[in-house]
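Data first, discussion second: the structure below is written as structure tokens.
One protein chain is absent from this view; the other protein chains keep their places.
Residue numbering begins at 1 within each chain, and the chains themselves are lettered A, B and C in the order written.
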Amino acid sequence: MIYFNCDYNEGAHEKIMQQLLLTNMEQTAGYGCDEYCSRAKQLILEECKAPYAEVHFLTGGTQTNATVIAAALRPHMGVLAADGAHINVHETGAVEAGGHKVLTLKAKEGKISAKQVGNACLAHINDEAHEHMVRPGMVYISQPTELGTLYSLKELTELAEACNKYHLLLYADGARLGYGLASPENDVTLADMARLCDVFYIGGTKVGALFGEAVVITNDTLKEDFRYIIKQQGAMLAKGRLLGIQFQTLFKDGLYMEISRHAIALAEKIRAALRDKKIPFYVENSTNQIFPILSDKVLDILGKDYVLEYQARIDDTHSAVRICTSWATGEEAVEKLCHDLTDLL
Amino acid sequence: MIYFNCDYNEGAHEKIMQQLLLTNMEQTAGYGCDEYCSRAKQLILEECKAPYAEVHFLTGGTQTNATVIAAALRPHMGVLAADGAHINVHETGAVEAGGHKVLTLKAKEGKISAKQVGNACLAHINDEAHEHMVRPGMVYISQPTELGTLYSLKELTELAEACNKYHLLLYADGARLGYGLASPENDVTLADMARLCDVFYIGGTKVGALFGEAVVITNDTLKEDFRYIIKQQGAMLAKGRLLGIQFQTLFKDGLYMEISRHAIALAEKIRAALRDKKIPFYVENSTNQIFPILSDKVLDILGKDYVLEYQARIDDTHSAVRICTSWATGEEAVEKLCHDLTDLL
Amino acid sequence: MIYFNCDYNEGAHEKIMQQLLLTNMEQTAGYGCDEYCSRAKQLILEECKAPYAEVHFLTGGTQTNATVIAAALRPHMGVLAADGAHINVHETGAVEAGGHKVLTLKAKEGKISAKQVGNACLAHINDEAHEHMVRPGMVYISQPTELGTLYSLKELTELAEACNKYHLLLYADGARLGYGLASPENDVTLADMARLCDVFYIGGTKVGALFGEAVVITNDTLKEDFRYIIKQQGAMLAKGRLLGIQFQTLFKDGLYMEISRHAIALAEKIRAALRDKKIPFYVENSTNQIFPILSDKVLDILGKDYVLEYQARIDDTHSAVRICTSWATGEEAVEKLCHDLTDLL
Partner (left out) sequence: MIYFNCDYNEGAHEKIMQQLLLTNMEQTAGYGCDEYCSRAKQLILEECKAPYAEVHFLTGGTQTNATVIAAALRPHMGVLAADGAHINVHETGAVEAGGHKVLTLKAKEGKISAKQVGNACLAHINDEAHEHMVRPGMVYISQPTELGTLYSLKELTELAEACNKYHLLLYADGARLGYGLASPENDVTLADMARLCDVFYIGGTKVGALFGEAVVITNDTLKEDFRYIIKQQGAMLAKGRLLGIQFQTLFKDGLYMEISRHAIALAEKIRAALRDKKIPFYVENSTNQIFPILSDKVLDILGKDYVLEYQARIDDTHSAVRICTSWATGEEAVEKLCHDLTDLL
């Protein structure tokens, strides 16, 4: 079986494994206070063109979201997010367990707009009973979104302006950020992210690392005591250097972008094969997740060789599925899939 | 100005004030362990025909909801509720502050159905990623709802069956329960509530008391240590007898139902006056809240003498407003309003 | 039986009951946005000589403590408090339920010192692992303390200085503040409290009211959105005017101090009777709580006519008990008690 269902089926990029091996018996300070973390942070800040920012390494996405939100909000504040946002749907209520409500906005292809944010804030402010309601304190977006779509620089800039206007923090979940940055349609750089967001994270787990997310904090208020919150959330890795070593490897000599482009190139091949056969898509995007709508018959046959992920039922005989590529996806696997798709469709 | 905007504009029924005065300098045990509380509980259990149940007195609705939900759910569980439910919209995220997500269902005239509950549970169970999602652990309804509508005995029975089937607790917020019980359309008794719900509360604040809600717990598991949770939630009144005295008065000689019927009779008069003039309603109901759709012009004129509550904008020249009657509403006030409405419309 | 066990055995001062009766059928805005609350706040701010401060009314002490602490601290911060502090021992973990640790200091006669606070902060700062420890964010004291002792103006000033130095908020729980202010040994005024504390509350429940505590916030940061937190904590009374009416009555024409002095005068009588007989005290103080150490034999006999509160076992044949006076204590009850004590001892 070949797994195309998600982008975390394998271990880590071989260069990371080499570095982990090479440094394995070195003795370093714990909890991220080692030299590897320092250098990795430096490399990331350079890419972000944000020397004033802070970087922290955490292990996984849900943990990172819970930590950032706990650090950022007072108890009566909530997070504006797309209805399909990861924090709203797939984190077993970690945000609520931390005491905060997710205030959902109806997303369009996974995205929310500055206008929706502004309207939500105005509605709150203008409601006589607003003290009886959760106050919006943050906007959470994913770049790329759960559906693989991207905020354009214009959209992101407008969101940042709305956040400034209504005193909200802007937080971007970049679990798949590499695949967004590498997309042919993308016009947002890491430096833009750092300039426009109060905090965002650069995903490692899905982009070449064994695990790990790099949180970049540009907002001074949020920097204060952030490491206490990391520890409280059970998110401070004893051997923190494991994260430093991984991110140092990813951000040295452009590896992060190189492997992201690899995934995007393969995704484009699969997309082209599907387009050739006029297969419709559940949502159009240009990142590493592809959402074709296929017939049950085709899916049955594909299911013998490939693991795809069910996304949504479309009609009596069709479903949308998710096909993911990643840093680890092999050319041959993609060629075989394209070949089989062409044959089948 | 005459206030028709809500049902908590005045103090308490005169009989309650008399009892409070009469007992004022008596010395009793604190924290609800006094004789007045005991007797009030007894009277309530008799009305509920539920000798096996437990009664606890709390001060207000948000506090009661937060306490019941905290006592009932494990951390990963959420509460299924109407999207317009008080706990979802008007409690400043108290449920989330307690760590739990409100899982919203699209309500129809304020109500949710057993079918919606069943579908939500099935969707949860059948989702491969259900461990990544909040598990439904309770159904929260209001009787009457925020929009003054009522669950019929059939609907309530079906909800209770769905809850049994999917291992959910059924909790009814009865902030205005008296006005539901007194409605001409109602077919649910207090005994039905006790039989069908795992826990519900009988509202005092809006039905004759200075403050106070009587929580009736029928589910044995939920009874355990409930007073610890009350205390932890800051909801254990030092002079608990104040609640006992009030509820004893309300449940002696049928006062609770008598004053509820008074409110309903007056609401019916206002409704009749509006119907006479073919005024449409935002939602039809038979309890103490009336939601007529009136023109801006009419609302402007009414606004000189009456305080009504804005509910929703309907079109460019019309809004729905809320008119409430209560145990405290005077006949003359209602007659004046009906007269003015008839004149104006 | 005559209850001397605590100071919340009766209802409210008769003037409060009269005002509640008098205003009972008035219609006012809800949630503390009425004229009675405004006037009560004004009166309190005048007594505090703190026109810049904010006043909020809540129902009870545990609720007030939980609300103030939730509003004040970020998640990784804890509250320094005496080991016997109410928040540490008698609130069923309400502070922890809100996410914060109580960091205990060994109290001396119920009190903690500026030096202890400073040492705790220094120990935290100097510990290399301080990010792994709860950061002190607030000092909680009671004035008077649980043991009826008082912070002198000098002690309170030193605490405030230590708090400034180490960036801590100073919060005083004044559940029995009136009895402190009225004590012959006291040298701290309400204006001192307002000047030295970031936030404190003036207790009503134990000093003449049916219920109610008036929170005075002088720190600007803490003022922000405080009403949201009140609502979230289930502490916003629908008929908020009940609190306004009570505090307006207490702070008009000096009633609060008058009834507090009454309690203190009676306490002094009981103390004198005990001193006459050379009865030792568990702790010496000058407020409304008296802690004599009595023999089992004496306690047995007293137990037939009086309810006292057990405090601590002293030796094989003696226990310390608590005798409370209050605004409601009658002269005759005290005379009878003094007489019986004199006879017995």
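Keep in mind that, in the parts below, a residue touches a chain if its C-beta (ideal position, glycine included) is under 8 Å from a C-beta of that chain, and two chains touch if they have at least 3 such contacts.
As the structure is a computational prediction, the values presented were derived from the model and not from experiment.
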Tell me which residue among C:Val134, C:Val215, C:Ile230 or C:Val298 touches the hidden chain in the full complex. C:Val134
Among A:Gly93, A:Gly110, A:Gly178 or A:Gly244, exactly one should touch the missing chain; which is it? A:Gly93
Residue of C:Glu26, C:Glu96 or C:Asp340 touching the missing chain in the full complex: C:Glu96
Out of C:Gly11, C:Gly30 or C:Pro75, the sole contact with the unshown chain comes from C:Pro75
Contact residue for the chain not shown (choose from B:Lys111, B:Lys206 or B:Lys231): B:Lys231
Omitted-chain footprint on chain C covers residues 75-76, 78, 89-93, 96-102, 128-129, 131-134, 310
Contact set of chain B toward the excluded chain (per top definition): 31, 70-71, 74-76, 98-99, 131-132, 135, 225, 227-229, 231-232, 236
List every residue of chain A that touches the chain not included in the displayed model. 1-3, 6, 8-12, 14, 17, 20-21, 23-30, 59-67, 70, 91-94, 97, 205-206, 210-211, 228-229, 231-239, 242, 328
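FYI, only the chains that are shown with their structure count from here on.
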Based on C-beta pairs in contact, work out which chain pair has the most and send it over. B-C
Whole-angstrom distance, CA centroid of chain A to CA centroid of chain B, is 42
The distance between the C-alpha centres of chain A and chain C, rounded to whole Å, is 50
Which residues does chain B have that touch at least 2 chains other than itself? 91-93, 97
